Structure formats: C-alpha cells, structure tokens
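On to subunit A.
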Amino acid sequence: MTRAAPPRRLAELGLSSERVLMKDKEPGSFEREVAELEERLLPTTLEKAVSWAQTKSMWPDTFGLACCAIEMMSIVSARYDIARFGMEAFRASPRQADLLIVSGRVSHKMAAPLRQIYDQMLEPKWVIAMGACASSGGMFNNYAVLQGVDRIVPVDIHVPGCPPRPEALMEGIVRLHEKVRAGVPPAYEFRRVAT
Partner candidate 1 sequence: MQNPFEGAKGFAVTLGQIFRKPITQQYPEYKRPVYPRFRGRHRLHRHENGLEKCVGCSLCAAACPSDCIRVVAAENSPGNRVSPGERYARIYEINLSRCIFCGYCELACPFDAITLGNEFELSEYSRDDLIYTKDMLLRPPTKTMPVADRDLYDTPDPVWKRES
Partner candidate 2 sequence: MSAPPEQVTITIDDRSVSVPKGTGLVESALQAGIEIPVFCYEPRLGPPLGACRMCLVEIEGLPKLQAACTLSAQDGMVVRTSATSAQAADGQEGVLEFILLNHPLDCPDCDKGGECPLQDLTLRYGPGTSRMVVQKRTFDKPIPISPLIALDRERCILCYRCTRFSEQVAEDGQLVALNRGASSIIATFEDEPYRAHFSGNVIDLCPVGALTSTVYRFRARPWEIQNVPTVCAMCPVGCNVWATTREGKVARVLARNHPEVDGGWLCDKGRFAHDHLRAADRLTEPIRRIRMRGLVAVPWEEALDAADEGLRAAGASVCVAFSGGETVEQADALSRLVRQGLGADVALLPDDPDPALDAFRAPLAAIRSANVCLVVGDEPVLERAPIVDLWLRAARRGGAEVVTVGPAGAIAAPPGSAAAICAALAASSPPEELRELARDLREADRVALVWSGDDDTGGRHLAGLAAALELGEGSGAYFLPRTPNGRGVAQAWRAAGDGRGIDPSGDEALGALIVSGDEALRDTRVVALADRARFVLTTAMFMNEAAGQSHVILPGTGYLERDGTVVNLEGRSQRLRRTVEPPGWDELAFFAQLARRFGVDVDPWTRAGVDELAALPARSGTAPVVAAPAARGPQRAAGAGGDFELVRYRALFSGAAVERVPQLAFQRPAAEVELPGGDASRLHIATGERVVLRSGEVSRELAARVNRRLAPGVARVAEEHADGLADSVRIEKA
Partner candidate 3 sequence: MSELRDEIHAVARRYPARRSAVIPALRLAQERYGWLPPEAFREVAAALDLTPAYCKSVASFYDMFHLEPVGAHTVEICTNVSCALVGAQRTLEAFERELGIRAGETTRDGAVSLRTIECAGGCGWGPVVAVDHRYREPVRPEDVPAIVGELRRTTGGA
C-alpha cells in the first residue's frame, strides 16, 4: 500500500499552535524536528484509532510545584473542568498517570525527584511544561532554579505565562491532543533531553 505524499506543513495535519499557523514563514524548529519522522506522520486507520483513544483519557500526575499549581488546580474545578477531556482524575502515583504537568519552578533539589517520577511513568507518556518557570526558569535566572525542565525530561508542550490562565493550560492540552491525534510520537521518542 503506497502512502500518499507526506503533508508539507504540520498545519495541514490539524496542529494549530501560533508558530505552526504562520505558514508564510519558514518552518519553525518543531517542524524541522518532526520533518525527519515523515513516514510516521501518515498514521494508518489503526494508528489513528489508537492515538484517538490515547487522547481521550490522559490522566495527569499531580505535580504542583509553585504558583502555577494553583491555576492547574482550578482546571479541575466546575468552571473549566478538564473531565470533559477525560482527565477527571489527577493520579497521585506516576504508575497510573499518562501526562506530567510540571507547574511551577523546579529547584535543583527537586530536579532528581522530577526525573524519578518521570521515569516511573509508563509509556506512552507526555510532559507539559506549564508556565515560564517550568519552560525556561522564567525570571528566576539564578543558581537555585533549573533553567528549563527540558534539561532533564523531554517536554511535549510549553505553555507560556506567569501563571498561564486555566484556559491557556487547557489550550496547551488541546494542542497536545492535536499532536497525538496527528500521529506525532511523544517527545521521548525523537528528542534526547536537551543538554
């Protein structure tokens, strides 16, 4: 069965992050990374079904670190309610979690436990770096804070903001679902941990 020509741009696959939607600019760094996985981007119907199912019940791991955790807690409240996406239970143990939302600044002392919890999660697993501090150390550019979670765990989605609104986090979750449905493998498969 010959596959149709792979799609030229990720936007055609339904991913709609701000940078991906800028079609007139040259492909962003994520598109270049994914470019090598061309053959994987056209999922067969079975792969489509599996990835669809995966997005329907991603259970996040409770990993609230700092002020972003307060915003993360509010997405399970009645007003925003991510149960609608099938994520109604914040599992305490990594064994039963699929998604790790790192929300808040990660100090160097907390980096080891974070990595351990990530390793204990079962594949397929995804990571959302919520907030400026998780994505890049934010304004805490100092000796105590890890300058970006992607130094110790491969990150799928970076949600900017300090703290990002609950809707912004949900937008991140929606982008993650689009990515999974498009067949893009989780980060640990094509991204070594950023040195």
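As a convention for this text, a residue touches a chain if its C-beta (ideal position, glycine included) is under 8 Å from a C-beta of that chain, and two chains touch if they have at least 3 such contacts; residues count from 1.
For anyone wondering why these and not others, all candidates are chains of the complex that A comes from, given by their letters.
None of the values given here were measured: they were computed from a predicted structure.
Which member of 1, 2 or 3 touches subunit A in this complex comes down to candidate 1.
Across the complex, candidate 1 is touched by residues 15-22, 25, 28-30, 33, 78-81, 84, 132, 135-139, 141, 148, 150, 155-162, 164-165, 167-168, 170-172, 174-175, 179, 194 of subunit A.
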